[in-house]
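All protein chains of the complex are present and in place, except for one that has been dropped.
After this line comes subunit A, so read on.
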Amino acid sequence: MAEITYLEAIREALDEEMARDHNVFLLGEDIGAFGGAFKVTEGLMKKYGEQRVIDSPISEIGIVGAAAGAAHMGMRPVVEMQFIDFIANAYDMLTNYVATARYRAFLPTPMVVRGPSGGYVRGGPFHSQNPEAGFIHTPGLKVVYPATAEDAKGLMKAAIRDDDCVLFFEHKYLYRRIKGVMPAGDHVVPIGKARTAREGRDVSIITYAATVHKSLEAAEKLAAEGIDVEVIDLRSLAPLDDEAIFNTVRKTNRVLIVHEDTRTGGIAGEITARINESCFAYLDAPVLRVTAHDIPLPYAPQLEDFVLPQVDDIVTAVRRLVGW
């Protein structure tokens, strides 16, 4: 089997799901003839027609609301945000309408909202955001954020088949940098299950998306110093895999949480609280965090590098945990 990129893996999942289920359709800005700003949907309009790959006006509230309506009627829409930053425009529709539909009114809303997220690409404040925290905080929404090509495909298939609304964050830094070989057959990765990206004894790093790769790089550096780091890739942020989190804490007794999103109100705080509540007795050191600074993401490379977590920051943090 040939290697394909993270981006191609997402396209493959969309393609296979559209072929499998006639209720699956795509909508978003420039996704049809153009194939999307990042070319994730390239070729799909040609294959499935304009009825199933719909070029929308620049109307994020409109397309998310329309997807919800269609989902109530038994369709399985997949909405593209051209950049995930613009999901903010649809925040009302997602949090007020979509997230409450099942609970309030027993309305199934099986839909996916996907889009390129994250920084490390010099995109400036409006093309680099990681808005996951606001949605993790909203009951009724599921949130996934893959770090590998295999997971990108498997989680997309699971998201499309899920009976709830799944926000599918794609890291644009990984789109063409990460490749993988897809398992044969119907490759579905269940939502809600974390993955051990690297086995280790001394310290656990719990992370997701682009910082999985930064953490693995840091783990290599630390291995040279004799520190054996375990890296847990959460994959799914809502629901969180408590089992996997607690297991790694019990194993290494030292935890670092790494994410690219800003610090205050970020998911690291939630994970820390869960560890405190359930695994306090297993901790040999306080749970530490490496995150972005609480700063809007700046454009200049020198500034972006400072604000976002880097490999050296992770190394520094692990050393501190080990030396506790």
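Note that contacts are C-beta pairs under 8 Å (C-beta built on N, C-alpha and C of every residue); 3 or more make two chains touch, one makes a residue touch a chain; residues count from 1.
The rule is simple: contacts and distances are computed from a predicted model.
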Q: Using the UniProt record as the reference, specify the protein name of the hidden chain from among "HNH endonuclease", "sulfate adenylyltransferase", "Hydrogenase" or "2-oxoisovalerate dehydrogenase subunit alpha".
A: "2-oxoisovalerate dehydrogenase subunit alpha"
**Q.** Hidden-chain contact residue, picked from the options A:122, A:161 or A:274
**A.** A:122
Q: Quick one: say which of A:61, A:75, A:188 or A:322 touches the chain that got left out.
A: A:61
Q: Write down which of A:37, A:107, A:223 or A:322 is the residue touching the left-out chain.
A: A:37
Q. So which of A:117, A:130, A:253 or A:291 would be touching the chain we can't see?
A. A:291
Q: Spell out the interface residues on subunit A facing the chain that's missing from view.
A: 29-30, 33-34, 37, 55, 57-62, 82-83, 85-86, 88-89, 122-127, 263, 290-291, 293-296, 298-303, 305-307, 313-314, 316-317, 320
